[in-house]
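Can you read through this structure? Questions will come right after.
Excluded from the complex is one protein chain; the other protein chains are retained at their positions.
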Amino acid sequence: MAGADRIAENLNDALHHVFADYRDAYLVGEDVSDPYGGAFKVSRGLSTKYPDRVLSTPISENGLLGLCNGLALCGNRVIAEVMFGDFALLAFDQICNFAAKSVSMYGHAKAMNLVIRCPVGGHRGYGPTHSQAVHKHFLGIPDLSLFEVTPFHDNRTLLDELVNLGTPALLFEEKRLYGSRRFTGGRIDELFTFEFAGDHAVSSPGEPGPADVVLIAPGGATFTALAAARSLLLEAEIVCRVITPVRLYPFDIRPLEDLLGEARLVVVAEEGTEGGGWGAEVAHRVYERLWPRLRHRVVLVGARPSIVPTARHLEHEVLLQPERIVAATREALRG
Amino acid sequence: MAGADRIAENLNDALHHVFADYRDAYLVGEDVSDPYGGAFKVSRGLSTKYPDRVLSTPISENGLLGLCNGLALCGNRVIAEVMFGDFALLAFDQICNFAAKSVSMYGHAKAMNLVIRCPVGGHRGYGPTHSQAVHKHFLGIPDLSLFEVTPFHDNRTLLDELVNLGTPALLFEEKRLYGSRRFTGGRIDELFTFEFAGDHAVSSPGEPGPADVVLIAPGGATFTALAAARSLLLEAEIVCRVITPVRLYPFDIRPLEDLLGEARLVVVAEEGTEGGGWGAEVAHRVYERLWPRLRHRVVLVGARPSIVPTARHLEHEVLLQPERIVAATREALRG
Amino acid sequence: MSTTERRREAGGPIATDVDRSDLDLLLLIRHFEQAVLDLFSAGEVNGTTHTCIGQEHVPVALRTLLHPEDFLFSNHRGHGHYLARFGDPAGLLAEILGRAGAVCHGVGGSQHIHRAGFLTTGVQGESVPVAAGVALHLKRHRPGALSVAFIGDGTWGEGAVYEALNMAALWRLPLLLVVEHNGIAQSSPTEAQLAGSIGGRAAAFGLTHRRVDSPDVGRIRELVRGDLERVRSHGVPGVLEFSVPRLGPHSKGDDTRAPEELRSLRRRDWYRHYQRSFPDLFAETEERQRKAVADVVREVRGRPLSTWGTDGWG
Partner (left out) sequence: MSTTERRREAGGPIATDVDRSDLDLLLLIRHFEQAVLDLFSAGEVNGTTHTCIGQEHVPVALRTLLHPEDFLFSNHRGHGHYLARFGDPAGLLAEILGRAGAVCHGVGGSQHIHRAGFLTTGVQGESVPVAAGVALHLKRHRPGALSVAFIGDGTWGEGAVYEALNMAALWRLPLLLVVEHNGIAQSSPTEAQLAGSIGGRAAAFGLTHRRVDSPDVGRIRELVRGDLERVRSHGVPGVLEFSVPRLGPHSKGDDTRAPEELRSLRRRDWYRHYQRSFPDLFAETEERQRKAVADVVREVRGRPLSTWGTDGWG
C-alpha cells in the first residue's frame, strides 16, 4: 500500500528500536558507519546515535563474526551485517562451529543472542559472487535458525524476537525487498489480500473455498509467486494461495496443515538454485505431515542450477521468474 | 571378506596410482608428509615418492584450498586433504566461490580437476568440532559434485574418475571406513550379497522377489543400515535392500527406479544430523520419479539434531544407530 | 617519429620522459572509466562497477616489466589492469554491457574476468592463495615467470592474504603482491581498517617490500624493475605498494568523502602532472583517446546482446 514504508526503512527503524531498547545491542559490519550506513543503507543513523556500539570493521568476515561471537558470549545482543550474503561463506566456521555449537557443546545451555544479517539474491546484476541465495548452505545446523525478511512481517517485531532468541539466527534480506514497500492492512492489491497463519503470511485471491494450489515462497520470491498466482488466476482460473514464511528453518508446518491438505497441489519456490535446497526440506516436512492427503507430489522450483550471470538478460534466464512457476504449476496440474 | 584390503589402504593405493598415472597430480594438506602421512595415514608414502608434488601446508584450510585452486587453474590434477571435514567449512569460500564457480562464471567452460578429501563423521569420540558429517552444507552448489567412499567401490577407479572430472568434487571419507575391510566378490556375509545398479551398490539378503524396504545409506552409514537390515530380517522377516551410492550429489536415481518402485517403503539413512540434509534431497528425487508408485512416504533417519558429544555413551545417543533405523522402518510399515 | 616525448617542465612529480604508448594507455584507461561512469549514469550498465580513476599509472607502469607468461590476478577495480594487459576496450566494454564480443560473454561482468593469464574475482582476498598456487606451478613449469596479485589496502583485512603470504614465503614462490593503496576501502579510511603498515605486514613473512609514491610511469619502472627481477630470478615473493589516490567513487555515486579531501587528492593525479609536463603531446593524445573510447562506446552499444550457453562457449 502506498502509505507503508519501504522495507529498507522498516529494517532501519527496527535496528534503531533494538538500539533504543537494549543498551547491550551491537551492530558490527563492513562500512556500516555513517554517512555510508552499510552497502544497502539499512544501518543508517545508528553509528551517529550509538557510536560506541556500531563497529565498522576491516574486510574480515570471519574475524568480524568471531568478534560478534565474543560479544554474544558476554551476554550482549549482537547484530552482524555481512555486506553480501555470499561472504557469509567466509565466516562459516564462526557461524557453525562457534556460534551455533557454543549453545550446547559445553554441556550447559549457553545463550547466544546473535543475528547475522545477510543481503542475498540477484536481480541486481551484481554478478556470480554477489548474487547468491546462500540459504541452503546453512540449513540443518543444530541451534541455528534461518529467518528471511518478507514484505509482510514488521521487522521491528522480528528483530526484537531475534535478538532475544538465545540461539544465533541468520536473517536473509533479499535485495529486491529493500526498495519495495511493505504490504500492510491485509491487502496486497485489487486481487490479493493476506492474513497470517501462525508466523506465515498467507496471500489469497478473493475466491472462497480451498485453493487449487498452495505456493510456498519466502523473501523476494513472494513477489515472483504473487505474479505467478495472478497469472494462474487470470489466465487459467487456477486459484493459488501464496504462503510466505518468515522463519525458514526450522520450518513450522503445523499452522499450514489444513491449507496444504486441501489443495490439489503444493509448490515450493525459492530464489536459490534448484537442487539440494530449502525446497526439498520443506517438501519433506509436507510429506511427513500430510502424506495421505496429498494429491500430487510437491513441486519445487528455484533458480536454474547455475552461477548467477551478470548481464541482465542472462541473469533473467537463470533466476526464478513467474513464468517458471506458472509453467511448473500448470504442468503438474495437467499431469 | 577376509582377503580384501582395509579401506584406508585401498585409498592409499588409489592415491599412489593417481600419482603414478599423472605427472601433474598434487596432494596438498596438513601433515600429509611422511612419516606422518596425514592424520589418518591415508597419504602415507606419497611424499617420499613424490616429494615435489606432496605439500604439507601450514594450518590454513582456506589458504591451502586456494593454493589447490591455483594449481587446478593451471591444469593440474589436485587432491586436497582436509584433516577433518569440519574444517572444510573454513575453506567454504574457496570451494564454493572459487573452485565451483570458476568452471562456468567466466562464460567459457573451464576445467577444474580438484578433489577435496574430507574425513567426516563421529563414532570416534573426537567431539563436537571434529565429528560432523558436513555433507549437507555443500549440497546444491552448481558444478560441485559430492562423492563418498563406500565399503564396495574400489577407490582406485573412483579417484581416477574424480581427478578427471573437470569439475571440483568433495570426497567424503567416513572415519569408520578407514579401518574396515572392503566388501568384494559380491558377498558381504552369510546373509547378504551385493551387486551394482549403475554406480550404486545394492546389498540384498538372499530372498527372491521385491524387497519390502529399500534403505539408501551412504558411506559408513552402510554398516548401520546393514545391521538394521539384518535385524529386520531376522527379527521381523522384513526383507530390506541396502543401496549405497558413491555419488551423493547430483544423485542418480535412474538405475534404482524399479527397485524403489517395487518396495513397500523407502528409507534414507545418513550420518548427518536430521533436518535440512541430504536425505531430503534424495527423497525429493524419489518423489519426483516415483510418485505414483510409492506406497509410503519416504522416511528419513539421521543423527539427532545435536552437536556430537565427546563421551562415548553420549555420542552413541546422538549418532545414527541401527536401532533407530529399525524402529523408524517398523513404525512406518505398521502405520 | 620518436615514440618518446621529452618533458618540458623542470621539477614536479614527472621527472622522466614519456613514452607515447604509455600516455596513450593512461588516457585510454581514464577515458574508458569515465565512459563507464557515464553509461552507468545513463542507466546502461546493469549492476555495479568500480573504476580505477587516479590509479591508472600502476598497471601502465608495470606493463612493460611484465612478461606474456606472467599470470595476473586483478581485482574488482580491474579495468586498468585488463586494458594494460590486453588493450581491448571493446571486449571489456562489451563485458560490462553484456554485448556480443564480451570477453566472458557478459557472464562475469566487470569484476569476474578471465582470459589467458588474467583472472579477476569479486571476493576480496580470495585471489591471493590462488595466485600462490599459480606461482607454484609457474616456478616449476615456467621458471622466471611471475604470478602477480593486485589487491587494495582494505583487502589486508582478509585472513586469506596472510595464509597465502605464509605459504608463498615458506616455499619461495614467485608471487608478486601489488598493493594499490588508495587510502580507502569502500567508505573506510585506511587508518580505520589497517593497523600497523603494509611494509610491516610484508616483513612479518620475511618478504621484501617497496613503497612507491610517484605518479611517474618512467620513474616507477626505474624503482621497481629490480624488485620484479628479484622475484623472477630468486623465485621468492615480494610486495610492491603503490600510494595512489582514488579519485572516483567506490562504485557509483557512493563517495562520502569531503570535497576538500577530494580536491587534495586530485592534486596527486598523474593526469595533471603529465598534462603539465607534456602539454602538446597530452592534448593530442587525449583527443585521440577520447575519440577512440567514444567510437568503442558507440560501436559496442550497437551490438546485440551477448549469448551464453554450451554452444557459445569458446
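Chains here go by letter, A, B and C, matching the order in which they are written, and residues are numbered from 1 within each.
The rule we apply is simple: a contact is a pair of C-beta atoms (placed from the backbone, for glycine too) under 8 Å apart; a residue touches a chain by one contact, two chains touch by 3 or more.
All of these numbers come straight from a predicted model, not from anything done at the bench.
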item: Chains in view touching the one left out; value: A, B, C
item: Touch with the omitted chain, as defined above, among B:A109, B:A311 or B:A327; value: B:A311
item: Per the touch definition above, residue among C:Y162, C:F242, C:F282 or C:W308 touching the missing chain; value: C:Y162
item: Residue, one of A:P35, A:G107, A:G186 or A:G206, that touches the chain absent here; value: A:G107
item: Hidden partner chain, residues of subunit B it touches; value: 30-31, 33, 35-36, 39, 56-60, 62-63, 86-87, 90, 124-130, 307, 309-315
item: Residues of subunit C in contact with the chain not shown; value: 156-163, 165-166, 169-170, 192-197, 200-201, 203-207
item: Where the missing chain touches subunit A, by residue; value: 52, 55, 57-58, 60, 62-74, 76, 93-94, 97-98, 102, 104-110
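Simple rule for what comes next: only the chains that are shown with their structure count from here on.
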item: Subunit A-subunit B separation of Cα centroids, rounded to whole Å; value: 31
item: Whole-Å separation of chain centres (CA-atom averages), subunit B against subunit C; value: 43
item: Averaged-CA centre spacing for the pair subunit C and subunit A, given as whole angstrom; value: 37
item: Subunit A residues counted as touching two or more neighbouring chains; value: 62, 86-87, 90, 127-129, 307, 309
item: Junction residues of subunit C - those touching two or more other chains; value: 102, 105-108, 112, 121, 123, 159, 306, 308
